[in-house]
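Here the complex is missing one protein chain, while the rest keep their positions.
To keep things simple, chains are lettered A, B and C as they appear, and every chain counts its residues starting from 1.
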Amino acid sequence: MAAEPSAASRPPADSTNHGFRVVVAWIALSVVATPLVAILVGRLFPPGNGSAQGTEQVLDNTVLLSVITPVVCLLAVFFVYGLRSFHAAPGAVVDGPPLRNDSRIQILWIVGTGVIVLFLAGFGTFELLQNGAGGGQGPNPIAVPGGSKLQVQVIGQQWQFTYRYPSLGGLESNQLVLPENTDVELHVTSLDVIHSFWAYELGVKADANPGSDNVAFVETKGPETFHVRCAELCGLWHGYMYNNGRVVSSAQFQSWASQQKKLYAAIAPFMNKSPADGGAPYSKTYLPLPSERAG
Amino acid sequence: MRPGVKLLLVAAALTAAGVVIGFYVSNLTSLAGSPTYTPPVANASSGHPVVNLQIQTVAAVGPKLSPNPDWVSYLIKNNGQWQRKTVWDLPAHATVHVTIYNFDGASGLRNPYLARPQGMVGNQILVDGKPTQAVDPNEASHTFAVPALGLILAIPGVADEAKDQCGYAPCPMSNAHRTIQFTFHTTTPGHYRWQCFVPCAAGWIDGFGGPMQTIGYMDGFLNVKA
Amino acid sequence: MTAVAAPPPRPLWRRLLGFNLLTALVLGVGGWYVGWFGAHAVKGLSIAYFADTDYNELSVVMAYIGGVVGFLVGLGFLNYPIARMRGYPPSLREKETHGWTRYFSLCTDHKVVGIQYLWGIGLFFFIGGLNAMLIRTELLRPNHQVFPAGTYLTIVGMHGTMMMGMMTSGILGPFANYLVPIMIGARRMAFPRIEALTFWLLMAAGTILTSTIFFGGFPTGWTGYAPLSNEGNPGMDNYLLFFALVGISMTLLGLNMIATVLTMRAPGLTWTRLPIFVWGVLSTAVLMVLAAPVLIATLGMEMLDRTAQTTFFVAAGGGSSYLYQNLFWVFGHPEVYILALPGFAIVLELLPVFSRKPLWGYRLAVGGLLGVSLLSWFVWQHHLFVSGINGDLRPFYMLSTELISIPTGFTFLCGMMTLWRGNIRFTVPMLFCLAWFFNFLIGGLSGVFLSDVPSDVTTHGSFFSMAHFHYTIMGGLVFTFFAAIYYWVPKMTGWELNERLGKVHFWTMFIFFNSTFFPLFIAGFEGQPRRVVTYSSHLQFLNDWVSVSAFLLGISMLVFLFNLVWSLAFVKKPAEANPWSSRSIEFQLPSPVPVHNFDRIPVFSSDPYGYGEGPVPTWVAPAGAPAGSE
Partner (left out) sequence: MAEPLAYEGTGYEIVEEEPPEVLGRNLISASYLLAGATAFFFIAFVFAYFYLRSLNNGGLWKPHGVDASIGWGTAVVACYVLSAVLVRLGLTDHRALRRAQWRQKGGAALLVGVVGLVLQVIAWTHQSFGPADGGFASVYFGWTAFLFLFVLGTLLWLEMTFATSLRYRTMETQAPPPGHASGDPHREAHDIRDPLSLVRAELVGLSFYWTFLAGIAVLSWIVLYLV
């Protein structure tokens, strides 16, 4: 059995004020590191400035990063200092001071983490309610940007997205083309399993669930190409369920629309809900009967 | 136990583990299950390679070609034999002439716009020799789609009342069938998945289980090589 | 005390013929076929409810249920219930108490079960790890198929399911089963047969999951989202049965733990003297008992959807895919804390030993464990922030999720203050505990980005969240799992592990773990979704870096395996009774712990953390003090 540590072998009380040193080093490091991180790293954060929602997410990420940087600094200082100062001599088994509690530190810690948590939750809620942050909000969205919006229905299926434009007479296409500087209201749904519509540069992600309508908002900026991916495992070709979308000028959008209409003119007689038959063929929840789909 | 015996035991255990792992990994890679078909390539006068593909779509692949005889499947003709291979090697920037013989009945498209053939030469297909720019969505039996190439076409099905319907594949040409012909161009090298968008796996929820989610039946790759 | 005659020794061949693993395997295979053909017979009666596909789902399910029943019969689990049904009153002991064969049969010694768990879970941990290697092999190139797309999903699903299912019992199985009775001064668990049952159910489950490759695999990953799972091949049933059996095993394991701690504590072991490890086990066990049944029910519904054509999760038939997501995460979020909490407890248990100071803030630490356990019930919809369910409840779930960081912070504070001004010894278990702080800090802080709705829009479902939960689960659980192995295995086996190899293992694992998973945060931010077989070619460098690191991480696991075999089979250096100079009671017993734990039941007079507070107390039992009375 190893030597029983005895009270006699305890080292003399340490008079160095370790706590003071750690706190000073922490504050110094945080004061330097936080602005540096916020300015240098924050800009690199996704999804970039492809849309108003994207810009907001970048800001949100930067704020989160600025809040957690001091926390990282505290642990870094503590461990670098602590592990250097408080290690035992090789082979020695000597008891340390029997410190069991200090309610001041506990209260300080609880208050500190509590303040951080409440701030983060408050800030996140504030940001969320601004314009929905690009996330899917379900059929009754709580964060709705004002003004008129271009409606687009996004229909996920195994394994592609189809986009339907009610304002273009229910035009369906497998290309997503949006006009610039426009508020877009995306209605995301699925024909079969759960998919997730993720327009990366636009900062939009909304799950596509069969039989339900998931609304997400995005305010486009200037012309760009963006990536659309499926972000929910949906079967065999999940990894291949991607394509590119475009934000274009209004004129280009109109010409694209008329070109698409011309392309699909051939099947107009077969489209079960053509504009001529009254209004936009637009169902917010897309639920074809099973009997119509069975093979 | 002597150390020698122990070493022997450890060596045996290592060998056994190696065998099991080898079996496991090879089992997983061979679930790939779909051997590749490399069609003969002709060089047209323009210098572009030219490939001809002959394809069957069948309602039931049959016990000869698959352990799942009732699965719906695509087949390809290789040296006069119909084979269940859905990974095809194609040269880059080639002209590919495709002939699809469909022996399956109609089941309808979920997205009517897929009835508009796109991405092939002339944006139209020949259905039983007749140029077609739109297939009746309700008449569609399958689609052949390579999304990354923008290639989509619906394949009309055999009428329900047609005589001499094919049972198990491979189906002889004497059975009722529709013939679809089109030509498309391959682009840069890469792996392009193709699939069917019609929920045609009978018995599965949403028609998308089994053969629709297994390479070698209704899904495959175009391996476009330089 | 009464002398009990040892059962008459039996020759080896006779023992092989009895109820043991061999018989169980034979009967398991037999039961499989009985179920298979039985279900086919039912189908022959053409009950209209059953699916008309090439796959008869019912026969697959029934075959595996038959297999499990046969397996349990072969191990002898039905002997006791049948004796009870014939009217014999309760009794405790099974016959075998000595020899290696008891490790391959139903044994009710909690120490044997603990060691069975260690090897059994280790086996499946390595199978799960092998799958991880295959995943990284596939992702070496952005658009090249080593494995076909469907098989790749099966590998991903097997890796995730194996790890999430098996490792939930990763610490409670081996270590709590072995240590909790000793730590509380008891000679057994409350229900020794149920304890053995939880282990063997887990082994049956693991075998079922591995055999999914013979039934077409499953496409859903570990979450098994319906309705994709409704579409899956029969391999999907393997997933459902695996997780249902794991759920049953977890429920029983947790129930047994709670009952043991509630009723079997030795005299003097008040709630404030309980080792913090036991508190961690208790808070985990509460989650197990209450969360796992929700999982079993959910998988039961899914199984009915697949076999009896109910429509719980089929929107077109009056069901809802949201229902599955909701129910799964009601289980799933407590589940991830089932994985994390034992890690907290091990860190807090080991830090006092290696910094030679009492555990700082005992009550705060207990509060932290229980607080996490409680709060974990109120956060599940943060997995569904962009799913479109309850959009207006997102601020609440954002708050509740972030609130969890407060009790988690208690663990950090107590751990850090325990280190403060201590005399830290950098032994192998201590290194793993210190790594926990690093890993869990990164895991926790990356969780902030996932808990915040605007930020989650980008990170959800991407490699970012994948990196996050690997930092918390692998960095939080697996590191402490190894800490526990290096700390307690000498006690459990009686042989020392090689320290130099242990340090090699630690440093390679720590470095390559971080080198594997940290870049994945960037890959996620760059837009790589989870579970994809192909990705943008501009991410190839990152992915290759990760793959190479992952292979090296795999090699570091082989270093551990080598250490285990080398130390336990070849060197066999006897371990001291108390190699770490710990004050905990298990280290006051001989190594390995004797069959009956204690000659006399101890009487506790303090918690085990009195470093610097005088000599180790003596456990004096008043004459005739019965076991298990307070």
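Convention: a contact is a pair of C-beta atoms (placed from the backbone, for glycine too) under 8 Å apart; a residue touches a chain by one contact, two chains touch by 3 or more.
All values derive from a computational prediction rather than experimental measurement.
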Option touching the unshown chain, where C:M133, C:M183, C:L197 or C:A291 are the choices: C:A291
Residues belonging to subunit C that touch the chain removed from view: 1-8, 48-49, 81, 83-93, 95, 97-98, 187, 190-191, 251, 255, 258-260, 262-264, 289-294, 296-298, 300-301, 304-305, 308-312, 315-320, 322-323, 326-327, 330, 585, 588-590, 593-600, 602, 618-620, 626-629
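Basically, only the chains that are shown with their structure count from here on.
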Chain at maximum distance from subunit A, centres defined as averaged CA atoms: B
Closest chain to the centre of mass proxy, which here is the mean CA position: C
CA centroid of subunit A to CA centroid of subunit C, Å: 30
Distance between the centres, which are taken as Cα means, of subunit C and subunit B, whole angstrom: 42
Centre-to-centre distance between subunit B and subunit A (centres being mean Cα positions), rounded to whole Å: 37
For subunit B, residues that touch 2 or more chains besides their own: 193, 202, 206, 208, 213-215
Per-residue multi-chain contacts in subunit C, two or more chains: 149-150, 219, 227, 231, 316, 534
Subunit B to subunit C touching residues, read off their complex: 3, 6, 10, 21, 24-25, 27-29, 31-34, 68-71, 190-191, 193, 202-206, 208-210, 213-215, 221
Complex contacts: residues of subunit B adjacent to subunit A: 72, 107-108, 110-113, 115-116, 118, 123, 133-134, 136-138, 147-148, 152, 193, 195, 197-202, 206-208, 212-215, 219
Footprint of subunit B on subunit C - complex, ascending: 51-55, 130, 134, 143-151, 154-155, 213, 216-217, 219, 227, 230-233, 314, 316, 534, 565, 569-570
